[in-house]
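Quick one: this structure, given as structure tokens, is what I'll be asking you about.
With one protein chain held back, the other chains of the complex are shown just where they sit.
Note that the chains are named A and B in the order they appear, and that numbering of residues resets to 1 at the start of each chain.
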Amino acid sequence: MNRVIAVFTKESFLVPAAAIILGLLTGAVAMLAGGFNPIKAYASLVEKVFGSSYNFGETIRQITPLIFTGLSVAFAFRTGLFNIGAEGQFIMGMIASTAVGISLDLPAYIHAPLAVLAGALAGGLWGAIAGYLKAARGVNEVITTIMLNWIALYFANYILNAFFVPVGQQRSEMIKDSASITIGWLSQMFDSARLHWGTLLAVLAAVFFYVVLWKTKTGFELRAVGLNPHASEYAGMNVNRNVVNAMFVGGMFAGIGGACEILGVFHYQAVMAGMPGYGFDGIAVALIGGNNPLGVVLAAILFGMLTFGAAGMKFGAGVPVELIRVVIASVIFFVAAHGIVKVFLKPILKKKEGGN
Amino acid sequence: MDWGTILSNLVHDTIVFSTALIFAALGGMYSERSGVVNIALEGMMIIGAFTGAVVTFFAQDAFGSGAPWVGFAAAIVAGAIFALPHAVASITFKADQVVSGVALNFLAAGLSVYLTKIIFHGAGQTTTLSHVFGKWHIPLLADIPYVGHALFEGYPTSFIAFALVALSWYVLFKTPFGLRLRAVGEHPRAADTVGINVKRMRYTAVMISGALAAMGGATIALTTTSNFSHNTVSGQGFIALAALIFGKWHPAGAMGAALFFGVAQAIKSLVQIFGLTQYVPTGFIYMLPYILTILVLAGVVGRSSAPAALGKPYETGSR
Partner (left out) sequence: MRGITKRFPGIVANDNINLVVKKGEIHALLGENGAGKSTLMNILFGLYQPDEGEILINGKPVHITSPNVANELGIGMVHQHFMLVETFTVTENIVLGNEPKNGLQIDIRRAVKEVEELSRKYGLKVDPTAKIADISVGMQQRVEILKTLYRGADILIFDEPTAVLTPQEIQELIEIMHNLVKEGKTIILITHKLKEIMAVCDAVTIIRRGKVIDSVAVKDTNPDELAAKMVGREVTFKVDKKPPQPKEVILSVENVTAMGNRGVNALNGISFEVRAGEILGIAGVDGNGQSELIEVLTGLRKASGGRILLKGQDITNRLPREISEAGLSHIPEDRHKRGLVLDFTMSENMVLETYFHPRFNKNGFLDYAAIDKHASRLIEEFDVRTPSIHTKARALSGGNQQKAIIAREVDKDPDLLIAAQPTRGLDVGAIEFIHKRLVEQRDKGKAVLLISLELDEVINVSDRIAVIYEGQIVGIVDAKSTTEQELGLMMSGGKRMQGGGSDE
């Protein structure tokens, strides 16, 4: 029991928790300023998420890609890289799985895994480009991943328009049924909410993340490079290779996330007017989750609920859905500037000390 | 159209497209020269575009054709204020400057559309403005064939942007303020030991940065789009950031890079006009600035030219 308390008073838990509360409060202030009732709004958010089995299922659907992109950002971060490019890697995963899902004709047990794998590879390679440029040319990965996001967006649209979108339409044809990873019986249980195997993959990815980083030789190198590339070089590790590997694995996570959206949720890909946004949300998820896999899963659950529940706020209290972006932005801000959070936390921590 | 006209149009369009980038890149320069990374240029531009459009909209009745100036001025103030959280987080609280910038980009995107929907009764964009900036024709010079249209006929914001490039060069390399700003970005502790207030310099720089980037955003809303919506800025803040790096953190360099990316955009519209899209898919033209940036970064710009203390919080009593 004492250990449980110890975990919950640890700074690594308190700061994100306080940041989330401060973020929700900021949102409340914004709602008050806009003439809305924040309590009613947040209540309808929760009601939306838990109100029906369909909506609950859809919330899980919303959470899944966030786990993937959160892991993507967190994995790179552990190797000292800031992957702003989960967005682009996600898009590359989508387009690759769309291509495989539409053009090939294979039995389901090969087709679906192959389509997911294609997404993983496309995302991974897209990430590896930034890794390579960093390793070989010393180009800051923040800049390259930002640029690669936009390139991915236009590139994917080009491929869609050129090969997969029927003339006059704005979305591709459907992928073959054999490439679908929808779980039919589970969807039926949740009133045909779009549930798919990707959620299970996401949880497995989190486990993979943990095992690789903290149990293997590769993980030892990746973490060493992330914490001190000079010492790693001195110790005979190949820093450049590790940088590329980390970006590849990170990109792979995001790529699978994109693939699952196509294969499990939409079964087609629409021409995009702008960024899908999962990659950017992944940054928030990774930060709140403290760049560790369990934290990422928990943070993804929270953000999935917020973004899906936002529609409930619109319906129940008339609040524009963009309000939830303000909340998420504030949460990231408060986690980044944890000094501010500590100012708020000080009285609470003091009380605790006094109580002991 | 003869080649002279085509070229003249190309230069003209290049300047139109580059103006916002020049503003924002100059903004980024002040911040980064002082040692604070600014990837929030995009968000600051969004706030500038939003404020510029909304204030102009409400000032139209009172000020008529002067309204865009009111909107532009409001955008400058809004940009400086919006930059403040980035300064607080990254200077006072020593937050990761990239993360803080990401947060600000998010915030700008969310807040601007949220407020737009509240102000315009649920609409995702502002009502189209009836008064935006008109083009200036410099007397006599604008009448020179070809050259006049290319260089001396343009939005007032373009002229302001070029003037600011020159002014920034002077401030940065000729004044005590500029010397101190650069010292703070290169070696904050050295600056501190000769009595320069590092934090105040950095706050000032970040707020100038916000003001300039917001001018860039307002330029888009008040010249090319005539309204504000969620995709008014759509990534130009990031192109401006690229221009800054491409231009090696130098005002003239940043301007050159911004013009270069402006050419890419101008060619894009030219290609569409001439119906060349069947040969060159538009997607590739859209990608061009980003690909070029990466190629240029990989090939030409090494890692050396960034201010030495860029991204590093300064701690007064550090041991």
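In this text, a contact is a pair of C-beta atoms (placed from the backbone, for glycine too) under 8 Å apart; a residue touches a chain by one contact, two chains touch by 3 or more.
Note that the structure is predicted; figures quoted are calculated from it, not measured.
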Inset, instruction - Decide which residue listed in B:94, B:137, B:187 or B:312 touches the omitted chain of the complex. - result: B:187
Inset, instruction - Tell me where the left-out chain touches chain B, residue by residue. - result: 170, 174-176, 179-180, 182-183, 186-187, 189-196, 308, 316-317, 319
Inset, instruction - Go through chain A and note every residue touching the omitted chain. - result: 215-218, 220, 223-224, 227-228, 230-238
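Everything below uses one rule, namely that only the chains that are shown with their structure count from here on.
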Legend entry - Whole-Å gap separating chain A and chain B, where each centre is the average of the chain's CA atoms: 29
Inset, instruction - State the interface residues of chain A toward chain B in the complex, per the touch definition above. - result: 30, 34-35, 82, 84, 133, 137-140, 142-144, 146-148, 150-151, 154-155, 157-158, 161-162, 273-274, 280, 283-284, 287, 320, 322-326, 328-330, 332-333, 335-340
Inset, instruction - In the complex, go through chain B and note every residue touching chain A. - result: 39, 85, 88-90, 92-96, 98-100, 102-107, 109-111, 113-115, 117-118, 122, 230-231, 234-235, 238, 241-242, 245, 281, 283-284, 286-287, 290-291, 293-294, 297-299, 302-303
